[in-house]
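Here the complex is missing a single protein chain, while all its other protein chains stay put.
And then chain A:
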Amino acid sequence: MRPLTEEETRALFEKLAKYIGENIQLLVDRPDGSYCFRLHKDRVYYVSERILKVATSIPGDKLVALGTCFGKFTKTQKFRLHVTALDYLAPYAKYKVWVKPGAEQSFLYGNHVLKSGLGRITENTAQYQGVVVYSMADVPLGFGVAAKSTQDCRKVDPMAIVVFHQADVGEYVRHEETLT
């Protein structure tokens, strides 16, 4: 377990900034406690200082996870965000997409969101912008990348993909072994 290096921190923040923009500083600098990012076996964990201090007493090879896993660094040092970060992305998301009840199930199975399943989308979303996907009851379902800007979403045919799926809460069941 170790803190992140400069390059790793930059990669992490650049990824997070795609979804929550400048609200990352609310994650870094919190009024209700001291939280930090730590790297353990290529995974980035967001953990409070109290828990971190306790976790130092566990040997490294026996430690499975601590705090919240935000994602992991791949072998080529690229950062990949996991669904376990959704709890921290959802409240600070800048661009949101609401999905109709009929298409919720499809998204939770890992499919992309089609125009026919699109309920609402934040105004002036750019193409390939990171978005957080909600159900119509404002429950965060996952996150992805907008395949079309808001303008284009209006004009495109109903079978076109509007949001590329990246992670959804169904992964807690599907990828139980790999998530920590």
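Just so it is clear, a residue touches a chain if its C-beta (ideal position, glycine included) is under 8 Å from a C-beta of that chain, and two chains touch if they have at least 3 such contacts; residues count from 1.
Everything that follows uses one rule, which is that contacts and distances are computed from a predicted model.
As stated in its UniProt record, the chain not included in the shown complex is "Ribosome biogenesis regulatory protein", which appears among "Translation initiation factor eIF2B subunit delta", "Large ribosomal subunit protein bL32m", "Ribosome biogenesis regulatory protein" or "aspartate transaminase". Among A:A17, A:A65 or A:V169, the one in contact with the hidden chain is A:A17. Residue in contact with the omitted chain (choice from A:M1, A:V145 or A:I161): A:M1.
Interface residues of chain A facing the missing partner chain: 1-3, 5-6, 9-10, 13-14, 17, 22, 24-25, 28-29, 34, 36, 38, 49, 52-53, 56, 124, 126-127, 149, 151, 154-155.
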